[in-house]
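One chain of protein is taken out of this complex; the other chains stay put.
Chain IDs A, B, C, D, E, F, G, H, I, J and K follow the sequence of writing; residue 1 opens each chain.
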């Protein structure tokens, strides 16, 4: 991939099931609008407790390739 | 907020008054174009000294909800 | 620059030559679509070895000024 | 929740099944004596190997609301 | 203070006014039940935005002297 | 120890002799009220100089097993 | 285990199923040649996306006891 | 500022009023003897409680330009 | 690379020329005995000054694939 | 030492006496099989409490020179 | 100490005996020229092995009060 340039964006997925599910949802959502999604890094795992139920929250950084017509500043 | 996906962006506010003012300015600016702004985290507090006057600079990460028509890659 | 607000984006440059070259490529690419690019910070230096050749990868955060008509959420 | 004060405590959950299970056990245990449990943060994921079997250990910080009659120093 | 032993607890103060106010509220609350409060450290500054209003949240660690009849495990 | 839940508390030991002595004093004090003390982690080593004499200060996190009748919120 | 000496090695497990599966595979692989495997620490959780499929990658540090005839420098 | 060399020094400001005031005092003090003070970074925010009153303590790193006759080793 | 397991080792390259040269030397040395070298991460950049000359020192972590007959514990 | 390449390995020393003793034991053990041991870094200080007795555990990274016939991948 | 300003300097003590001895030597040396030495923080513990003997090296930050005639920029 030499000479390619990639961009990283921070997203947070949430799920009532598990951290794994929250990660999958976040990546699914990113793939809807990001072309050329390549890799991701888990940055933070947290959660909330609402009415006795756990809500899992995962912060991840997702990287994709900047192709010719992608504005970098977005 | 389970199953919701959020996005975080990094902004830097600056002010000649205080760190508090720099934070308020940064969040005001973000609210102009970001719908559904939810939470923020202070990442860095720095400053410059110009002509003897302090300029406060705050780096913060601001998170908002990705709604159906928001492109995630931005 | 007091009262100005800036935005930081994460990009990754790659090069078969050196880390220096990867940084230059990443900043060149960012300048194509970002107006008012001001400063950057090196966050990570890594690399891959493919067919015995080193590919240098640099993650950097690039900051630019938010002017009146820039949507902050991008 | 403005003007409310919360307290964070550090707990470690353990399980022979998975990190997920260790988190659930730790939060269940905390809920037995903590009222108003609100959110948690994963701080560390480790494990032991005993007789060839993996024991998962998760350190998490759990936060709850300090109500009028909760001694803060606990 | 040689030979003394101290204990640190984690508390989170919240305020609609400022980070400063959130710190003061948290320390006031701690002083209600903690005797011999001695020093504190700011660990995290975050916030929420609700109905367009900023809620400041400060996580701090507060230390107090363990006197003869204080149970340490609390 | 699978399925067991542990709690961590932060204590600071002080001594005019050495860091080692400060650690021992802190653990001795914790054992007076904590049953089932299991492990500890050194988090910080600092000190003060008073009248030319060094006072050693060690911050450590001490972990113990939560047994059936231990309130977790303490 | 006093007076024993242990060694830690860094391994990365990968799986198309989950982070949990990647951890299990890595520990299974380590057990094939490491005697006296004792504990491990999760250091990093990342992943790749290939042809739309997630590949989970976990970096962990695995520790084992150095017995009399184990060369330490390995 | 290319080819210029700067030096950073660590100072701690204290105030009974606020962190903001402690920062201002520290920078004022530094300006008395440092020429060409340029920028600063907040490294730590802590405090003490004495007779029920909060003393704010801020550790900051202050940078100034090394001019021809400034001894660098200071 | 799913289901593959990799191992990371820490090496330090040194050079009188540059950090770049020190990295290249370290990777060349690793390739002499490591098969399937895949990626590396820069962890630390330091140096010494001897007789007025700079010696560059780079600590990097190098990862390679564990193939069937590689002992993991090394 | 320019152009030399070094390798770092992670070891954990344990002792019932002190952290100092645990460090000495770990280095003694490393010297039995590692030639050209040069420097070390303390990474972590922890401990266990067994039957009321403290066991000190020190994680250190030990570096030695790779000579011509040392396989780097170990 | 409100309204006082302090300065921190970084020093490294070395000893063939122990880390404790290296700390004492460093503080003794600092006291020869620094008036009003108040507190210190341990930042790093490393060492070298020369001719089979351990040399302990401790990096610490030492803080002293800036009195009226102390130049801050030093």
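Everything that follows uses one rule, which is that contacts are C-beta pairs under 8 Å (C-beta built on N, C-alpha and C of every residue); 3 or more make two chains touch, one makes a residue touch a chain.
Since this is a predicted model, take the numbers as computed values, not measurements.
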Selected residue (touches chain absent from view) among C:3, C:20 or C:33: C:20
Positions on chain C where the hidden chain makes contact: 20, 23-24, 27, 31, 37-42
Hidden partner interface residues of chain I, rising order: 18-20, 44-49, 52, 54
Footprint left on chain K by the chain that the document does not show: 7, 9-16, 25-26, 29-30, 32-35, 48, 55, 59, 64, 70, 74
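Heads up, the rule we're going with is that only the chains that are shown with their structure count from here on.
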Chain pair repeating A-G, as identified from G-I, C-I or D-F when over half of the contact pairs by residue number coincide: C-I
Between chain G and chain E, distance of the C-alpha-averaged centres to the nearest whole Å: 39
Chain centre separation (chain C, chain F; CA means) in Å: 44
Euclidean distance of C-alpha centroids - chain A vs chain B, Å: 19
Touching two or more other chains - residues of chain G: 7, 9, 20, 70, 74
Contacting chain pairs - touch in the sense defined above: A-B, A-C, A-D, A-G, B-C, B-E, B-H, C-I, D-E, D-F, D-G, E-F, E-H, F-J, F-K, G-I, G-J, H-K, I-J, J-K
